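Heads up, the thing below is written out as structure tokens.
Just one protein chain is left out here, and the rest sit where they should.
So, chain A:
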Amino acid sequence: MTNFKTVTATVSAVALILGLATMPSLAAQTDITVGMQLEPPNLDPTGGAAAAIDEVVYANVFEGLTRFTADGEVVPALAESWDISEDGLTYTFHLRDGVTFHDGSSFDAEDVKFSIDRARAEDSTNAQKALFADIQSVEAVDAQTVKITLSQPNGLFLFNMAWGDAVIVAPETADTLATDPVGTGPFAFATWTKGDSVALEKYAEYWGEAPRLDKVTFKFIPDPTAAFAAVMAGDVDAYPNFPAPENLEQFKADPRFTVIVGSTEGETILAMNNKKAPLDDIKIRQAISHAIDRQAIIDGALFGYGTPIGTHFAPHNPDYVDLTGQSAHDPEMARKLLDEAGVSDLTLSLKLPPPAYARRGGEIIAAQLKEVGITAEITNVEWAQWLEDVFKAKNFDLTIVSHTEPMDIGIYARDDYYFQYADADFKAILEELNKTTDPANRSELLGKAQRKIADDAVNAYLFQLPRTGVANAKIMGLWPNAPTQANDMTAVYWVD
């Protein structure tokens, strides 16, 4: 009898435990696992160029004076407000009160001065030093006020300060940020399991509105097939930048998931080596632009996600000028231009980096070029090889790449940039733009710049890279677009 009792007791205890375990939780979930394709090489946004760094820490762990919102607007962050002098040279930032770093130390004007001076220093390892190029001096007026003086007016200064590379760090922890990031954001760094994941935890002393999640885990799954399986199995709750657009239809059909389609700052171009014959002839570049059918590339390589562009500018930007008609798909015109240029049987190298948009897009472009009599010899290369061979050594005719930095039309003014445009007139437009702060004038100059590079057919402009993500349907608050490289978890929450 005793035995029987014990057994029943055990059985009911087990049943109770099982019942508790399987009972639906009453409160909404407060932890999230976010899938990413690449693992960051380190976690210091002020000391590395990799997008994956910002995708983990931007707005979550680190904050700057200003920040980007989900739709790309620049809003106050650690600076509550600012005054700009008449001549546009002096910015006085009024810092937020009661801000602390995750190690408990307080945040003040000295930290700002330290961070900006560190980023713009001669020996700085900051990946975007150009952001700070116009800064002449940084002065901590008092604990809550910082005065930054520029050497020349820069209409983009507040925008520049919103970048992940311009976040504020503390002098005490600055040297160890790569493995132990300490910032002022709503989440503090918890653990990094190399090769697998980075975990963040809610920071209780956060100055702003407290996040609704307690724990965020970024899990790195490079293989698109494995990513698909991980999302399907619920191992990751969200994959904001899903690498295989072909699988999105399946997620769409599944009520457990939502598919989030937005845009990025990625102008995807067929870059041409402007200094290398025969591509130094504008007629040939125009012919290539006319040979390309953008919609076929978007449909074939990205399963219809993506917006055609006619110049190097994001279509969602209010200053965008739609110039796609100027280089519309017209094989007849392309052949005519090639005749005028006096070439036949043109063979060009086409080097393709690993992303699907480049590899698939490249095959489609090669077929389209074949229609007008240009042979594109495809070579698939890895990123390291692409950087070495194409970007640095400029040993290429054609390549496909997405330029994902926001507002990066300025690369066309760089002399040594890989597509080697270096046009004096364009540089003059950009120089004027940099000195202009008046919004209307800026708009006009930006339009001029866009038209200039489209008229010169510097590159063939293909499409704005979409951001296609997938998430559990119960997750709210994820950014649909990517105005900068970020996975901002501040406003993310689960609903029941």
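Throughout what follows, contacts are C-beta pairs under 8 Å (C-beta built on N, C-alpha and C of every residue); 3 or more make two chains touch, one makes a residue touch a chain; residues count from 1.
In this section, contacts and distances are computed from a predicted model.
Colleague: Leaving aside the chains you can see, what is the UniProt protein name of the one that's missing? Options: "Acyl carrier protein", "Ni,Fe-hydrogenase III large subunit", "Phenylacetate-CoA oxygenase subunit PaaC" or "ABC transporter permease".
Modeller: Matching "Acyl carrier protein", "Ni,Fe-hydrogenase III large subunit", "Phenylacetate-CoA oxygenase subunit PaaC" or "ABC transporter permease" to the record, the invisible chain is "ABC transporter permease".
Colleague: Can you work out which residue in A:250, A:326 or A:472 touches the chain that's missing from view?
Modeller: A:250
Colleague: Looking at the full complex, which residue from A:49, A:367 or A:495 touches the chain that isn't shown here?
Modeller: A:367
Colleague: In the whole complex, not just what's shown, which of A:70, A:84 or A:296 touches the removed chain?
Modeller: A:296
Colleague: Take the complete complex as the reference. Which residues in chain A touch the chain that isn't displayed?
Modeller: The list for chain A reads 224-225, 228, 244, 246-247, 249-250, 296, 299-300, 356, 360, 362-364, 366-367, 370, 377-380.
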